[in-house]
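One structure is given here, and the rest of the page talks about it.
The complex appears here without one of its protein chains, the remainder shown in place.
Then we have chain A:
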Amino acid sequence: MSDPTRGLHRRRFLTGALGVGAGAALTACTSNEPAGGGGGPAVAPAPAAGGSEPGTPVTIGFSAPAADHGWIAAIAQNAQAQAEQFPDVTFEAVNPTNDIAQQIAAVETLINRGVDALVILPNDGSQLTRVGRQAMDAGVAVINLDRIFDSPLAYRTWIGGDNYGMGVSAGHYIGTRLREAGVANPIIAEIAGIDSLPLTQERSRGFAEALATYGFAVGPRQAADFTAQGGQEVTANLLQASPRLDAVWNHDDDQGIGVLAAINQAGRNEFFMVGGAGSANAMREIQADTGVLKATVTYSPSMASSAVALARLVAQGRGMSDLAEQEVPASITLASATITKENVANYLPLGFES
């Protein structure tokens, strides 16, 4: 598949480089366009359902947090790429921001501009509920992406990942594998994301409950901070605390780069590891099968592509043609798949570069 965002990406990149003035020349020299391609965002194929044939022209507004992380970066790129596949969609993305007040202002701007539908990944679901409600009251269909609003009055359809299910998938994979290997009393470590986030708590709950069905429990558990640096630091220390491990679940593949670096630096390989989210690098690692990483459980940013597709259908008043319903459903929870060496080839096109 050709990469429809490549040209745009480069244009935005160069504009930015000019903006920094003196740094421009140097920046251009260190452009990040990968030599051999493959660095572009994963674009989910347009859903067969709902009719890809053109409908009424619609304008879809989009607002998401600013990325400090490959997953969020992929969210924005996927949404953009998906919108470009529809000739009947005008896509209006506002500047990403991590500031709640700015995101509220940005969404209000989109409402005032009279968009037909909004796709919103809120920085904080609770704090953006009011503006979601405001949009719905103004007759703008809101597709709430991933972090859920407090009130169903604030969105037309919610689509997001299954954090609990991620934990369950990881727990089942580890439980099955250890049981097959006949390991009694295994030491299972967990490297979580940010403990204060509900999503991290959900993942951990799913993991612990799935492991419990095998009679296993989580051993050492530490939170990193969703960054490669945090993953490296926490893992380096954790490996010292546990001279022997049987399995490790790391919640996040971005953070996992640091986790794997620490494992390599410590020269440990007596255990196997499961990742989380499904980044392309993690998948390549699984495919190569040369290290401890044997699986990852998905939390795919392709949900942004689906959200844009849903926004279009809702705005055009259409349903999803494979379903019996006349309308798009109110809520869609993605399933968390377990990617292993056996099925990695199917998932690699959906992987995001962290």
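Brief remarks on what is shown
Everything that follows uses one rule, which is that contacts are C-beta pairs under 8 Å (C-beta built on N, C-alpha and C of every residue); 3 or more make two chains touch, one makes a residue touch a chain; residues count from 1.
We adopt the following convention: contacts and distances are computed from a predicted model.
You can't see one chain of this complex, but its UniProt record names it "Monosaccharide ABC transporter membrane protein (CUT2 family)", from the set "Dihydroorotase", "Monosaccharide ABC transporter membrane protein (CUT2 family)", "Acyl-CoA dehydrogenase" or "Iron-regulated protein A".
Touching the missing chain, out of A:126, A:185, A:213 or A:237, is residue A:237.
Shown as candidates are A:88, A:137 or A:195; the residue that touches the absent chain is A:195. From the set A:167, A:258 or A:319, the residue in touch with the chain omitted from the display is A:258, counting the whole complex. Screening A:169, A:281 or A:298 against the full complex identifies A:281 as the residue touching the chain left out. Contact between chain A and the unshown chain involves residues 9, 13, 16-17, 20, 23, 27, 29-35, 66-70, 72-73, 195-196, 220-223, 225-229, 231-234, 236-241, 243, 254, 257-258, 260-261, 264-266, 281, 353-354.
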